[in-house]
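A single protein chain has been omitted from the complex, and every remaining protein chain is retained in its original position.
Going by the order they are written in, the chains are A, B and C; count residues from 1 in each one.
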Amino acid sequence: MLRKSLTLPATIAAFAAFTAAASAQSTATSVYMPAIVELSGGGAVSGTNYRDGMILAMEEINAKGGILGKKIDMPLLDSQSEAGIARSQVQKVLDNKPYVIMGPVFSGSVMTSMLLAQQAEIPQIVGGEAPAITQRGNPFVFRTSFGAQFSMPKVANYVRDGAKAKSVAILWVNNDFGKGGRDSFVKEMASRDIKVVADISTESGQADFSADVVKIKAANADLIFVYTNEEESARFLREAKKQGIKTPMVGETTLLGQKVLDLAGDAANGVKGHVGLTVDAPIDAVKGFAERFKKRFNYVCDHNGMKGYTAIYMVKHVTEKVGKFDSKAFAETLHGLTITPAQEPGILMEATWDKNGDIDRESFIGEVVDGKQKIVATLPKLGLK
Amino acid sequence: MSPVLQVNNLRKSFGGIHAVNGVSFEVNDGEILGIIGPNGSGKSTLFNCVLGQLHPSEGEVRVDGQVTTGMRPCDINRLGVSRTFQLLQVFPQLSVRDNLILAGQEHQGTMFTRLIGRSDAGLGPAADQMIEFFRLSHLKDQMAGMLSYGQQKLLDAAMAFMAGPRLVLLDEPAGGVNLTMLGHLRERLQAYHAERKATFVVIEHQMEFVMALCTRVLVLAEGKLIANGAPEEIRRDPVVIEAYLGHGMNAA
Amino acid sequence: MSRAGVLAIALFALGAIIAPFMLKPFGIFLISMWAVLTIAAIGLNLTLGYAGQVSMAQGAFVGIGAYTLALLTQAGVPYPIAFVASGVLCFAIGWLLGYPALRVQHHYLAFVTLAFTTIVFLLLRNEEWLTGGIYGVNAIKRPVFFGWNTGKAMDYYFFCLGVLSVISFAVWWMLRSPWGRAFVALRENPVRALSLGLDTRRYTLMAFAIGSMLGGFSGALFASLVQFIEPASFALNRSFDLLLMVIVGGSGYFMGPFVGALISVLLPEWMRITEGYYLIIYAALVMVMMPLAPYGIVGLIERGYKSLTTKRGQQKPASVVAERAAP
Partner (left out) sequence: MASFIQLLVSGLATGAIYALIAVGFTLLWQTSQTINFAQGEFVMLPAFFILIAMNHGAPFWLACLVGIATSVVVLGILFKFIIVDPMLKHGVLPLVISSIALALFLKEAVKDFYSSQAQPFPVLVSAGDFHIFGAVISSQSLVVLGVAIVTVVGLHLMLNKTRLGRMMQATAQNPTLATILGVPVRKMVLYTFLVNAVLVAIASILISPIYLAKFTNGETLGMAAFLAAIIGGFNQVRGAILGGIILGILDNLSAAYLSSQYRAAFPLIILIVVILVRPQGLLGRVEERTV
């Protein structure tokens, strides 16, 4: 029974450690805006891109004197791509009164943690795309990319008007990201009278896609819509090429992302899709950013890198507009705000945040040609308010 | 009065090998029956079939006239039949006292009353008595695993007696026990038998032990019963001698 | 119980009561998590440590409990009823899961329970009509008892601590009753136990059912603590974590789960300085610890204490290891 007494000092030491850890806070010279991102686990590709985009923006801003004279203090916390860990990381940083919270990227992690930030009235700038995030009436959550409910209509229009498909097969990954996209897409297909002839769920981390390709082949659709994470997309494309699928394939942002192209090689050629954000956009500011990113991190940035980069500049702009570090005023100001590259070059493309925290900006139709993404069309803003 | 234990034409085969091949015998009240036979003659298998640890391929076992074939060992035990094992079978991480209480507790009350009732299920005094009877008092609170081999054998036997059984099957109680301890064990078994009038069946290799303890002896060879009689008769039976020598075993 | 033991328990309890007053909300969240996971670990310790049934399903029971509470309270069922239902449902499912344990043991049982955990995860994820699927269940309420609202972090912590105390006492009572002896007998030598009249079938099922029920209660508390649950929280990793907690703390020791859960919850915080290398270090520590102290931290401390106080303390029962190792 004595065994407990020995663990007690350890416990007390641990408690002391918590109290001592409360050092990182906004100070006279810096503003505390921690980032919770997927640095490991299934979301590591997205998370590291998002992180590096933020770091690049932070370095640029700090080099020029920071925001309202304060340097950005952005510690990085790993959510390990797990919702529960993301939640406790958010809880942890809330102890230190952050100005805003950056991330997470995974929708599930956003959903578990956004309630906490809302209760603490701290704005959270997230990368998640699941529609539900902005449909819960949370005035403190803001997206950095389209929610699936806005990107899917754009894809659907392309399926109807561009590809002129009458039937589609859907391949999606059964996690929060894939399910959200799939549900929105199916809804859009229904409203356009396009038949979904195959609806195939795949596992996150799945390696063998032969059965899925066989099913897709058998469905004989006019078009295949692929909505899976980077690695799974690449594996699927390889298997599809092997089995000789000729049906055109369409995706949303991820499918045309740099990592997929690297991994899939020539199997990605001919893939088309809607791209919310891309470094291949025919915009000079974006190209300049892409070069700086490549130079700094030695790899080609994907859309998540752009999300992270523009997010930090958005914070800078809004803060300067408010004129002080006030989390509540920040959230109020951002609703309904449009930021143009003329006002803030770092925003790269004109962007508007609506009353729910959804973002609106131009987007693109891309195509993979010779292992490279090529932008073939630019789609206008949706006009959200 | 019907016999305490009746075994009728019991057979047990493992993949074509008949370990026990049509054995029938009876054990009368108050008897100490010895079962001997060369290694592999089916003695332990016979015990396991009688006690429900193995299901016989054929045949029937009755305790006090009631058929027990097909019953689970715990139910047979609760009819008042207990046993010891050839290899050491105490609970090393329980104290000597707890081993004994455990051996008796399932005979007290129901699952529910055992849960809400006293920690020792009211068996503390009985356990202490048994400990004293087997002269283990100085080891009462030791973990059973720390006892010497002979002490564990004593404890094993004591556990078999804890619930006040009607019939006790002892599987090589003397195996591996040194001479001093052996005498002690035999003397305690005889004392218990005299005191409680319990019926014993003993499997043993140690001939002297069997001859001194048992009132009647059965001989098994290759799964069959080849002799049945008083110890002195058995010692002289040519069939028995043949069975042992035929296997190149030393009878004594 | 020794005087040192009583003193230690009192100090431990005192620590648990004053701790939240020294902590910020995140610290309170962590110790609440400790209380919640300790309950699940106590359950697993019962199944694994005392009754010797290797279960990799405890995480799934935490999940079943969490979903039961979340869905019932959202359907308007009063909190206390939903809470009890979480435990009762897990008790019933645990009882059923115990049946394979009657047929197979050790690694086979580990794989059956592992399969069960994965199937539960798939059901939680795929049966969207019931569980909300991959999106999980949101905005789970914290209970109000006779005007005491546990919505605030500290109130909820004390609620969890209260449940933990009640459960600890109940389990302690059970283990000191003949049942505790029967569970140990089941672990050490089921064949011998059977020959002593022990209904091993009933005790095995009971060990599974009660262990699972505690998993369910833990899950119910978990749901209201994090207020958002999703299937991935209850996948195989959760079961592995709980297994590690019990083993690292000391399986078969009453205090094992308390210490194991404490380490599992606090270690990531202590090791924040190691940046991303926390998991590597944790894994390495476990690998180093297992050969040195397979009986866990509490076992190590107890053995160390015994060897200080008695000369025989060092002596280890020779046959114990062999008994537990036999496949």
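Just so we're on the same page, a contact is a pair of C-beta atoms (placed from the backbone, for glycine too) under 8 Å apart; a residue touches a chain by one contact, two chains touch by 3 or more.
Keep in mind that what you see is a predicted model, and the values were worked out from it rather than measured.
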item	value
Touch with the omitted chain, as defined above, among C:Ile17, C:Val88 or C:Val286	C:Val286
Sole residue of A:Pro75, A:Gly265 or A:Pro345 that reaches the chain not shown, by the stated touch rule	A:Gly265
Contact with the hidden chain (one of A:Glu188, A:Asp212, A:Glu344 or A:Asp360)	A:Asp212
Residue of C:Val77, C:Ala92, C:Leu175 or C:Leu244 touching the missing chain in the full complex	C:Leu244
Contact set of subunit A toward the excluded chain (per top definition)	39-42, 44-45, 48, 174, 200-203, 205-208, 210-212, 214-215, 217-218, 230-231, 234-235, 238, 242-244, 259, 262-263, 265
Interface residues of subunit C (partner: the chain not displayed)	54, 100, 103-104, 106-108, 110-112, 114-116, 118-119, 122, 126, 191, 240, 243-244, 247, 276-277, 279-280, 282-284, 286-287, 290-291, 294, 321, 324-327
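Basically, only the chains that are shown with their structure count from here on.
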item	value
Required minimum of steps from subunit A to subunit B, each step between chains that touch	2
Reference subunit C; chain at largest CA-centroid distance	B
Per-chain CA centroid nearest to the all-protein CA mean	C
Maximum inter-chain contact count - chain pair	A-C
Chain centre separation (subunit A, subunit B; CA means) in Å	73
Centroid distance [mean C-alpha coordinates] between subunit C and subunit A, Å	36
In subunit B, residues with contacts to at least two other chains	none
Subunit C-touching residues of subunit A, taken from the complex the two chains share	1-8, 10-12, 14-19, 21-22, 39-40, 78, 82-84, 87-88, 91-92, 94-95, 108, 111-112, 115, 130, 132, 136, 174-176, 179-180
Contacting residues of subunit C [partner subunit A, same complex]	1-2, 4-9, 11-12, 15, 19, 22-27, 29-30, 33, 125-126, 133-136, 138-139, 226-228, 230, 232-233, 253, 255, 258-259, 262, 266, 269-270, 272, 276, 297-298, 301-302, 305
Of all residues in subunit B, those that touch subunit C in their complex	51, 53, 72-74, 77-78, 82-83, 85, 88-94, 98, 101-103, 105-108, 111, 114-121, 143-146, 159, 163
